[in-house]
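Below is the structure I would like to discuss, written out as structure tokens.
Left out: one protein chain. Kept in place: all the others.
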Amino acid sequence: MSNTIKSPYPGTFYRRPNPKADPYVSEGQTVQEGDVVGLIEIMKNFYEVMSDSAGVVERFLVENEGLVEAGQDLVVLQDAG
Amino acid sequence: MRAVEILEGGIQTTVQDYPGRRGLLAQGFFPAGPMDHFAFRAANLLVGNDASAAGLEVTLGNVALRLRGDATVAVCGAEAPVTVDGEELPLWESRRLEGGSELHIGVSPGPGFRLYVAFSGGIDVPPLFGSRATYTMGALGGLEGRALVQGDRFGLLPESGDGAGRRLKPSARPVYEREWEVRAMRGPQAAPDYLTEADMQTFFGRPWPVDRNSNRTGIRLESHKFEWARRSGGIAGGHPSNILDNSYPVGAVNVNGDLPVILGPDGPTAGGFVVAATVAHADFWKIGQFRPVGDTVRFREVTIEEAIGLETAVNEILSPANLE
Partner (left out) sequence: MSATVSAVIAQRPAQGGKPSITYRYAGDRAVLVEYGEMEFDLTLNFFVLAVDDALREDRPDGLIETAPGFRSILVSYDPFELELDALVEHLHGVHDDLQAETEIEIPSRLVHLPLAFDDSQTRGAVERYLNSIRKDAPNAEGGTNVDYVVRYNGFADREELYDAVLATEQWSAFIGFFPGLPFMFPLDPRETVFVPKYNPTRTWTPEGALGIGGPCFAIYPVESAGGYQLVGRTLPIYDLRGRNAAFRENPLLLRAGDRVRFHRVDEDELLGLFKDVHANRYRYRIEEGTFDVGAYLEWLPSVADEAEERGRRREAAAAETPVP
């Protein structure tokens, strides 16, 4: 079973907290509900994208700095169990 | 005293009034005011306010507020999930709400990008130079010159009007797009002295993408190499978009080097770049609804007579005759 983490807002999607840091999560990594998987930048503000369930990151559907719409699928998660 | 408490401030929520802060262009103040003046004025009309009463401009959504004291409230603008104490409140309609009511505006999925909230009586914050509009570029006006945050609180001025709920006739409501058409007059700096006629045809012919970094200061479009009528700006500078500094009209499409930018209500008042066209005031509200993730805009050229005709039509739409 898989589900997706969606973008809460329209804007620019970032996989890392800043250009020099590591990405928040990588493929194959396990995340818990509430873990930050990326940032959305809109109107010069940054908003955390948090996972709404536990699971394993299967793949990212949007590249770093990609432009996304509100509700757009960002990450595919496989259920942890 | 009637008041409003902010429970969730959202992305960028500011106090605005219409037509903003006029009479100070020569001192370096652009008027500010609502980016979509149509939806703002409609909301005021619905709650029985003067067009000039101060209300809220909500960018995208994610705003929650609580009323202290009764008020007639209307929300107009981009389609978004709006509820009062959990019950749906349709857009373009006013409703009498009791003190203690909580209004929630969710994220608008688009089309459109902003919503306006009007409260009967209007928002009471100290006017600055005769206006309550927030000028974000100058960090002044509105509530302390800034976007609202959780915990902010402001009063409402006494109401006039009967407080009854109304709705704007569906035929009077604007249609929001992803691919916009905006009418504009060429100039002040157009063909043949600054741009070629071919440039003007291109400008008015092609779709322009709305850049993700657009905001109240300006709608950034896309770099484009015009032919230009001059090889350089002469004494004003090396690029043919350079001119000796002049004041900009509200609605100016400013060509900054190769980049056209539609100046917004919080834009710079003057500068040294050509203005190839100026958006007709009747259409200027549209730029407040451009979604900076994939929307495009085409400019359609109009004469001054046509622009004024459009303005007359807008004023007629925003009249009590269109309330039911």
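Letters A and B mark the chains in the order given here, with residues in each chain numbered from 1 onward.
Keep in mind that, in the parts below, contacts are C-beta pairs under 8 Å (C-beta built on N, C-alpha and C of every residue); 3 or more make two chains touch, one makes a residue touch a chain.
What you see is a predicted model; the values in this text were computed from it and never measured.
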Next item on the list: Would you mind listing the shown chains in contact with the chain that isn't displayed?
Entry: B
Checklist line | Hidden-chain contact residue, picked from the options B:35, B:185 or B:297 | finding: B:185
Note to self: If I consider the whole complex, including the chain that's not displayed, which of B:69, B:109 or B:138 touches that chain?
What the structure shows: B:138
Note to self: With the missing chain put back, one of B:6, B:73, B:168 or B:275 would touch it. Which one?
What the structure shows: B:275
Notebook entry, point to check: Looking at the whole complex, which of B:98, B:162, B:179 or B:197 touches the chain that is not displayed?
Noted result: B:197
Check: Of the residues in chain B, which ones touch the absent chain?
Finding: 22-29, 128, 137-140, 184-191, 197, 204, 234-238, 243-252, 268-272, 275, 278-282, 301, 303-304, 307-308, 311
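Just so we're on the same page, only the chains that are shown with their structure count from here on.
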Check: In whole angstrom, how far does the Cα centroid of chain A sit from the Cα centroid of chain B?
Finding: 32
Margin query: List the residues on chain B that touch chain A in their complex, please.
Written below: 11-12, 59-60, 62, 107-110, 212-213, 215, 291-294
Notebook entry, point to check: Where on chain A does chain B make contact in their complex?
Noted result: 8-12, 42-45, 67-71
